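Other chains dropped; remaining ones untouched in position.
Lettered A, B and C in written order, each chain numbered from 1.
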Amino acid sequence: MKFGVVRFPGSCDDVDAQLAASRVGEAVLLWHADRDLQGADAIIVPGGFSYGDYLRAGAIARFAPIMEEVIAFARDGGPVLGICNGFQVLCEAGLLPGALLPNDHLRFRCRQVTVEVLNTDTAFTRACEVGERLSIPCKHTTGRYYAPDPDALEAGGQVVLRYAPGENPNGSLRDIAGVCNEGRNVVGLMPHPEHAVDERVGGSADGLKLFASAAVALA
Amino acid sequence: MAAEDGGLRARVLIRPKAGILDPQGIAVERALPALGFKGVSNVHVGRLVELDVEDASQLDEMCRRLLANPLIEDYEIVK
Amino acid sequence: MPDTATLPTIDDAVALGLTRDEYALIVDKLGRAPNQVELAMFSLLWSEHCAYKHSKLLLKTLPTEGRHVVMGPGENAGAVAVGDGLAVAFKVESHNHPSAVEPFQGAATGVGGILRDIFALGARPIAVLDSLRFGEPEASERSRYLLDHAVAGIGHYGNSIGVPTIGGEVYFEGPYEQNCLVNAMALGLAATDRMVRSAAAGVGNVVVLFGASTGRDGIGGASVLASAELGEADADKRPSVQVGDPFAGKKLMECSLDLLDRGLLVALQDLGAAGLTSSASEMASKGGVGIDLDVARVPLREAGMEPFEIMVSESQERMLCVCEPARLDDVLAVCARWEVHGTAIGEVTDTGSMRIFDGDELVADVPVPALVDDCPVYTLAPEPPEAPPYPAPVRVLAADASVQDALLALLASPNLASRRPLFEQYDWIVQSRTVRRPEEADAAVLALPDGSALGVAIDGNGRRVAADPYRGTIAAVLECAANLACVGAEPLGVTNNLNFGNPEKAHVAWQLAESVRGLGDACRALGVPVTGGNVSLYNEGGAGPIYPTPVIGMVGHLPDANRAGRLGFAREGDAIALAGWDAAPSLAASELSKLHGEPLPDGLPEVDLARERAVLEAIRDAVRAGELRSCHDIAEGGFLVAVAECCLAGGLGATLDLGPSDDPWAHLFGERPGGFIVSGPRAALDALATRVPLDVFGTVGGDALELRIAGATTRWPLGGLGDAHRRLARYFP
């Protein structure tokens, strides 16, 4: 199992994602200007502030050369996980529905949140149980999820993760914390599972399940 | 409006789509009365992008692909 | 040498902050009057900020030697060895005045600046801590504005560049109303044998400027030099607010570390305040060489910049390096890979002079020693004031307030309330090292690759220093050491930022001298070297100087990250003890006395440093042994506030039985160093009792804090304590 973690100028959690992924498989960094996915079986678009979040979070990064390959890989059903800024990039790239807007309180907020798994039939939640609660930190300024037709998303099982009652840190529509595409192979979420893989520094290891899921998917 | 280099100086106004919560607008609207400004309403905060372009016909595509996100924003090109 | 402009006058020199005598000395050193560019360069390097004119002699008295020291004062930051072939570089620096003008950008560029000092050594930045001082937030809208924007600015830069902000401190006191303090500390990790110094070397080597292009940022004062050519209309071409660009900073950081990893550089230096002038001259000075620079090759953000403007510009996100000519192409290729603009702008010479060219034209020629070493240093004329010259705070707690109300008022007071509304705006987890988050322990703890960890704390209670500069500064050092002991860390090194008023005032000079004496004595007593720091003087407002505020940053090491201490009560039924104190604390200069509106006392009680050290070592050993379930030092607010904090951090109540006391108020709310609230199994407490005075006075459990003292019982449900403690949230709507 080989993970490829994209590195844009301004990516911050790329090495963390690589560390987390390497707990369940091999993990390499993919340079934004290359067009080579290095034979990765799953792609992670990590957190951070690609291109400084200037103009609009994810707006510039989604045009990086490597993204052409990631988009093609995703269209062929390859598993792609977008975390925080990566989620923003995948929405901007049209691989995931909706968009992420500035938090309703307009501040950066870093805190441990509890999310509930709604759909386990995706490339990154297979190792979870429906209704299972995961404790994962989130940290962002632009995480308020919006989609024009949330009913359709829910009906289609595209809402993968929901903030537990009272835990919505950003004003996201219907407490949506993570979504997937119709093919279930592309998943994006605002919380940072790569920062919840080691009790010692993560306060929880629940996030490991998302990476393990990718391995299960391929096994 | 003409740009120094003879090209065109274009201005793009980008607004949050109607119906989408605009917390920045709300924050401004809340702050104004506190400063003694009465009778202000319907405040919205968006983005302003100004640029020199040689080929103005590219502007619309530029807005759709990069400067604005049509899902959440409307844009207006002012030349 | 050919003269470019009409020579500036002695009045221009004075307008630039030099004295008439200093101007005369410059003329003497050059054997002629300096031209415009040269005077601009002298005005920067002979400024208080660069030359430490009023503090150098005091700083010389600080202990800087220690077996762990890898780099001491003199480099961009200090560094200590932490085993496993690794060293930790760390330094605190101030950005007070820019933050008072534009708090968001001022604080953001302050973080950017200290991070560049760290990676200039070849150390990857792994953490930021912030130290903030503002006026009273309840009374002052301006202070609330400064707080809100400075915190957002720190988060903006640190979060965006991917370095966690793992701790900090903030105090609110009237004397900071006009002159807030924004200090930032950064830590970096490097392989000891890979660290670089900033000494330029190798005649004929190339000097490369890389990073952001150069604009008129920060050219405030120096613009008087341009008044000759520029009319009023151009005044707005002289912005002096620097805008931080963390994205450019991130690329610059990765690029610099990449260049060093590939072994392409001879020397590396950041461009901080005083820009190209101080970076290039300091590199030349440390290497005992000369440097030629061509300002015409410097990439500019704005057209028509004068040579002197290019030399003094404070534009952010720039670095200067020296490489061998054969490596230049590789260096520029690495820059290009990171989308960082790199340009060869000069070379190392054997002239011993800084020679500045504008194309072929020589526009400045100054011997390096004259710029860097020959600035006169001044001995202070200290005079203690009659009494601390600060107005008494406004009373906010009734004289007859009950113990019940006093605890709630203290927990809700801006200096004690939870800092969560601040630190939730900081990313404290990126880089996957943060073993102890804010409010989990008294010191931040960062895991190291070998399973050991770093403990870091920053502190400096200006009000206590104002009451007694010598003992107040000792207390600040002890507070940091206590925070480290609570997580089990042994102090390895200290950095400090001396924030004071105008040292030409006798009583400020006295505060500064006494404070540095206290810093030196405390560090010697604890056996901790001072490896670096910074000095920020002239912090005054209309109402006079700020509280004297030495901000102490301390870095320590603990052998096992898994045993890092926590401050919250952890288990029902655990015994709670007070450890360390051999004498009752005093209400003098305490937080309670502030709430009561009492003026500062003239002096603080004496502390026995040898004894304090023994207590710190005993606490540290007990935490390392892993048997204590919680450990928290008693600081502002005193004993009862510390216990309440343990309850809130652990989400558990406690029952305390204190028995009779001749002065219950001092007992409950008095302050003095060296006291700790510990909890755990009785056996663990008994073991600690063999080394320090220890009094078991309570039990963990329930959903309230219950206090029995002298027969009376007072009860605080945790919910109520929590509501009080969350009071700062109101300033971040």
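As a working rule, contacts are C-beta pairs under 8 Å (C-beta built on N, C-alpha and C of every residue); 3 or more make two chains touch, one makes a residue touch a chain.
Computed from a predicted model, the values in this text were never measured in an experiment.
Novice: For the full structure file, work out the chain stoichiometry and give it in label form.
Specialist: Written as a formula over the shown labels, the complex is A x1, B x2, C x1.
Quick note on the criterion: only the chains that are shown with their structure count from here on.
Novice: If each protein chain is taken as a node and each touching pair as an edge, is the resulting graph a line, ring, star, complete or other?
Specialist: Shape of the chain contacts: a line, open at both ends.
Novice: With centres defined as the mean C-alpha position, give me the chain A-chain B separation in Å.
Specialist: Chain centroid spacing, chain A to chain B, equals 29 Å.
Novice: Using the average of all C-alpha atoms in each chain as its centre, how far is it in Å between chain A and chain C?
Specialist: 35
Novice: Of all residues in chain C, which are in touch with two or more distinct other chains?
Specialist: None at all.
Novice: Residues touching two or more other chains, restricted to chain B: which are they?
Specialist: Residues of chain B never touch two or more of the other chains.
Novice: Which positions of chain A touch chain B when the two form their complex?
Specialist: Contacts found on chain A: 55-56, 59-60, 63, 92, 98-99, 101-106, 144, 146, 148, 171.
Novice: For the complex, which residues does chain B have touching chain A?
Specialist: 20-21, 23-24, 27, 47, 49, 66-67, 69, 71-72
Novice: Which residues, counting only chain C, touch chain A once they are in their complex?
Specialist: Residues in contact with chain A: 152, 155-156, 159-162, 245-248, 250-251, 338-339, 423-435, 437, 447, 561-562, 732.
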